[in-house]
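Just one protein chain is left out here, and the rest sit where they should.
Note that the chains take the letters A and B in the order they are written out, and that residue 1 is the start of every chain.
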Amino acid sequence: MMHLSLDDIVGLTGGTLIRSGNTTVFKGMAALDEAGEDEVSFLGNEKYYQDFINTSAGVVLIPAGVPEYPEGAALIEVENPTLVFGEVIKHFVSSASAFSPGVHPTAYVAEGVSFDPDQVSVKAGAVIEHGVSIGDGTEIGCGVVIGAGVEIGENCLLHANCTVRERCVLKDQVVLQPGCVIGSDGYGYQLVDGRHEKIDQVGIVVLEKDVEIGANSTIDRARFGKTIIGEGCKIDNQVQIGHNVRMGKHCLIVSQVGISGSTQVGNYVTMAGQAGAAGHLKIGDKATLTGRTGAIKDLDGGVVYMGMPARPMREELKKQANLARLPKLIAEVKELKKKLAEE
Amino acid sequence: MMHLSLDDIVGLTGGTLIRSGNTTVFKGMAALDEAGEDEVSFLGNEKYYQDFINTSAGVVLIPAGVPEYPEGAALIEVENPTLVFGEVIKHFVSSASAFSPGVHPTAYVAEGVSFDPDQVSVKAGAVIEHGVSIGDGTEIGCGVVIGAGVEIGENCLLHANCTVRERCVLKDQVVLQPGCVIGSDGYGYQLVDGRHEKIDQVGIVVLEKDVEIGANSTIDRARFGKTIIGEGCKIDNQVQIGHNVRMGKHCLIVSQVGISGSTQVGNYVTMAGQAGAAGHLKIGDKATLTGRTGAIKDLDGGVVYMGMPARPMREELKKQANLARLPKLIAEVKELKKKLAEE
Partner (left out) sequence: MMHLSLDDIVGLTGGTLIRSGNTTVFKGMAALDEAGEDEVSFLGNEKYYQDFINTSAGVVLIPAGVPEYPEGAALIEVENPTLVFGEVIKHFVSSASAFSPGVHPTAYVAEGVSFDPDQVSVKAGAVIEHGVSIGDGTEIGCGVVIGAGVEIGENCLLHANCTVRERCVLKDQVVLQPGCVIGSDGYGYQLVDGRHEKIDQVGIVVLEKDVEIGANSTIDRARFGKTIIGEGCKIDNQVQIGHNVRMGKHCLIVSQVGISGSTQVGNYVTMAGQAGAAGHLKIGDKATLTGRTGAIKDLDGGVVYMGMPARPMREELKKQANLARLPKLIAEVKELKKKLAEE
């Protein structure tokens, strides 16, 4: 851990020193309400303004236009404190998972696997089946299982205990959090004589460049052809993606979302936590589904949706407002009946 | 990969050649909108009729009664194109996971495990504890952990990194997708002096014949006695089954469904994605819960349910229709009040 001076932090953040404080050397970083005198913090959201006023942090990164300051702390003004704080973090944290190439003796690598052992890291207990290829700079974490014929690009990071089944493709810079499963069988059966007969699932999954998949998420292989997660998509934990889904670029799919088979998701789509989409739908570019929204029909792009079934947010909020008027309406009708009876 | 002639495909599918096309040798298969001249495709759902008309596939499997054909493609009429296409797939795909018996040197098999190493496959990094028995034709995937005393039938397929805890029972032809957990502790505590004291969970899980469990699904062991998943049930990814649940035969439980402890599920029950059932309920045979339906009371068999709380679909749709009339109703009451005031 490298300590930082106040000047170091100004240089690192590209900010403007508004005020010096009591501390000259900083040893770590923490949230406003947790930080101590030798720690750096930041004001990234006005919700934390009170924490800012009360903070004991030695130095705080702040946006422009903050009306009042806490006592004691040095202050550095930056354009985007949340983003710039990331630079501070990078300096403070000597990553525990620094890349170290080589194949651990307890890992098993089958014959016919194509990679440069000086440029790839295969960690303890990992299993790599035959016919796999791995690009330079990629790390295969402990206990990871890579099925036969899988192709993995450069600079990927596969965390512990995840599974990539046979023939799937991971492009460059893909990140898999622990326990996720890529290429499980799609869910497909035909009822034959009272039994659900399995329909073979022989396609693959393709994770395009810069995709990240969260912990214990599952992406099913296509029945045939490909389940595709487009470039730059970021998928959170415990998300389920059905077979033959095609997702565009740069989508944000938050935790516990489920997308059923063959649905096509556009570019820059956001699906918040616990949302869902039925199968065989089309969701347009830049559509946003708020938390737990359930899509059961095609959704136009560029619209914010709420509710189950999904409606444009304005409609759903109006529906809820009308519902809130129901007690008054019931009273009014009672009154009207009384009046009419009196006449 | 074995190439197929048009005659081969007619033979394989048991269909009738309606029309020959331009291609005589076929090298693979794909969806209607993706297939090329040397590929086989199929029309399994009228939703894809437009893709069918525009397809570039070399040959298409079609049902009876299709009114119009695309140009160029050969056409073979079959009774059930989706099902028959599975036969084409089987021929084209030389499975990457062909069964190869034997115990991998990196696997660990404790003493007192009962199986025929010439008839069972234990793959790299698998762990099998003492007292386990395994039937012929079964494959234990890479990184799988089998707890003490587990019984596994014949021709089972346990994919990578799944866990079966102690004493659970898997009958013949059970399939576990990667990362699923069989026999985790049920969720049971008693509040004693302000602390939740764990109630021992000492039962087991029994997966009957032909059960399939999806990736990262979890099936809790019974408190005592058995959690039972009936013959032929197909459980999708990320499904949670609580302790002491008893599920009948041939149910379809789609992804992210949760079923709480001690609930009894009948035969041929369908629960669509993200549906749920509270504990200690009875769900009748052939009940269907649509996506995200929430059962909080017993449900009769043979009925389609919707909503939270679950209602027969007809009622729920009527409720939604009434809700849609609310704005008009509000306007009508306003008008009535106005009229009465005028009189």
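What we mean here is this: a contact is a pair of C-beta atoms (placed from the backbone, for glycine too) under 8 Å apart; a residue touches a chain by one contact, two chains touch by 3 or more.
Treat the numbers as computed from the prediction; the structure is a model and nothing was measured.
Only one of A:G15, A:G137 or A:G232 touches the chain withheld from this view, namely A:G232. Looking at A:I53, A:A110 or A:L252, the residue that reaches the missing chain in the full complex is A:L252. Among B:V181, B:V254 or B:M271, the one in contact with the hidden chain is B:V181. Of the options B:I53, B:L83, B:V202 or B:M313, the residue whose C-beta touches the omitted chain is B:V202. Although one chain is not drawn, the whole complex shows that of A:C142, A:I296 or A:M313 it is A:C142 that touches it. Residues 106, 108, 125, 127, 129, 143, 145, 147-149, 161-163, 165-167, 179, 181, 184-185, 187, 189-190, 194-196, 198-200, 202, 216-218, 220, 224-225, 238, 240, 242, 244, 256, 258, 260, 274, 276, 278, 280, 294, 296, 308, 318-319, 322-323, 325-326, 329, 332-333, 336, 339-340, 343 of chain B touch the missing chain (whole complex, contact as defined above).
Touching the omitted chain from chain A are residues 29-31, 34, 47, 80, 82-83, 86, 89-90, 92-93, 96-97, 104, 106, 123-125, 141-143, 159-161, 175, 177-179, 210, 212, 214-216, 232, 234, 236-238, 250, 252, 254-256, 273-274, 291-292, 323, 326-327, 329-330, 333, 336-337, 340, 343.
Here is the rule we use: only the chains that are shown with their structure count from here on.
Superposing the C-alpha atoms of chain A onto chain B requires a rotation of 120 degrees, rounded to the nearest 5.
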